[in-house]
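Okay, so here's the structure we're looking at.
A single protein chain has been omitted; all remaining protein chains appear in their positions.
== chain A ==
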Amino acid sequence: MAEGSRDQGGVGTTDPEEDSPNMIVYRKIEDIVTRIQDEKAGGVAIRTVKSFLSKIPSVVSGADIVQWLMKNLFIEDPAEAIHLGSLIAAHGYIFPISDHVLTLKDDGTLYRFQSPYFWPSNCWEPENTDYAIYLCKRTMQNKARLELADYEAENLARLQRAFARKWEFIFMQAEAQVKIDRKKDKAERKILDSQERAFWDVHRPVPGCVNTTEMDIRKCRRERNPHRVKKSVYGVPDDGQSQPSPVHISSQPTRKATKEDVQKEITFLNIQLDRHCMKVSKVADSLMSYTDQFVEYDPFVSATEPSNPWISDDTSFWDLEGSRDPSQQRVKKWGFSLEEALKDPAGRDQFLKFLESEFSSENLRFWLAVQDLKRRPLQEVSSRAQEIWQEFLAEGAPSSINLDSHSYERTSQNLKDPARYSYEDAQEHIFKLMKSDSYARFLRSNIYQDLLLARKKVSLFPFYILLHPFWRRIVLFTPQH
């Protein structure tokens, strides 16, 4: 049954070796480079290229790699394929044979594949002693292609100073490596040298290049090698003086699942089974109609009026949205739902104004008071809750609201120990009431309709004065806001 896979010791049972985030990506890249190299299965042709007096073994052109990526990963835009290919290079899986900078070019530039020995999935974290050995042995070889780049020469100088006392040891190790290398076949050496260089290009990148070995500190503790036991590239025994990796957060010991844990799970699952859920077709329709309603307000889909400040450097759009004098488009939103109306301070004001005209504003004022209560610091909660009771619910309250007896009972019970959420039931009840009753009337009211249809009333003047011909002329020539 499912017991086997779930049960490996407790709460949080992922196998740390396979599931770490870096490993997931490495496996995918490794799958890709394996496929690219498989000529029989549609991979690219890896050939030996003749160059002046010598041969360049085992290479592929950048353009070939880009073509392969586009075809096999269904990429339409070459820029995307180049970007992905460059990342694969930056992580050390492919490399240009004549450059330390690990990017992919969509041309005849020649690339080689990294040896699985050097793959990042082997959790390399090479020490500076290894790097010193590497740079040192490079200086021992007389080939032009192995000359140190400026930044490498600088690195070598720094390391010589840092390891002054054990330089003799490093020098000897480098000599030993050179001896081993000389025994190999010429073509093989070309390939191995380049792969080794590419390895160091990942772990000691060219200044200015991204160091792809950098880790997200939140994920470190689950790495395959959490204690960062360092293995040497050149088989140098660890002398115990290496720095422990600074990136180590103490990890939680995974608890074994207790009876209580599983009983909680069972209770939770039973609650979920009892939940009434909607069909996907229905929620899909709901999501589509919500988005459809708001698409005209979405600056990433529809042009804004006035223009988006970020585009035009003109903040009129923001000034307008911030004003208490709302645009028609903004007023239209209030009609989408009571929530939308209350979200907008201007909408809240107008709804309150309407209710006041009906002498029924206590519901909304109660709702607003409870919202305010929830935003108060802990210290003020108790007294504020009492104040709300006095104002809205106590006997003879000045702004008495109508609650059903059930909510009333619950609320008065809650008030024995007044807290932030004491009025939740009551608030929910009142909200439903407003939604089904006064909100609908608000939308039909003159107050709302006038704003929606931009019927301007010049409320500063006594209305009758406008009837005078003198004022009519002025009003006609006044620009509309």
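In this text, contacts are C-beta pairs under 8 Å (C-beta built on N, C-alpha and C of every residue); 3 or more make two chains touch, one makes a residue touch a chain; residues count from 1.
By definition in this document, contacts and distances are computed from a predicted model.
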Per UniProt, the name of the complex member that is left out, chosen from "Guanine nucleotide binding protein (G protein), beta 5b", "Vacuolar protein sorting-associated protein 35", "1-aminocyclopropane-1-carboxylate synthase" or "Calcineurin B homologous protein 1-like": "Guanine nucleotide binding protein (G protein), beta 5b"
Full-complex contact with the absent chain, from A:Lys179, A:Lys219 or A:Arg441: A:Lys219
From A:Met140, A:Ala162, A:Val262 or A:Leu453, residue that would touch the chain that is not displayed: A:Val262
Touch with the omitted chain, as defined above, among A:Val295, A:Ala440 or A:Ala454: A:Val295
Which residue of A:Met172, A:Ala303 or A:Ala440 touches the chain not shown here: A:Ala303
Absent chain, residues of chain A that touch it: 1-3, 6-7, 11-12, 14, 19, 21, 24-25, 28-29, 32, 69, 73-75, 77, 79-81, 83-84, 87, 210, 214, 217-219, 222, 249, 252, 257-259, 262-263, 265-266, 268-270, 272-273, 275, 277-288, 290-295, 297-301, 303-304, 308-311, 315, 317-318, 321, 339, 342-343, 371, 374-379, 420-421, 424, 427-428, 431
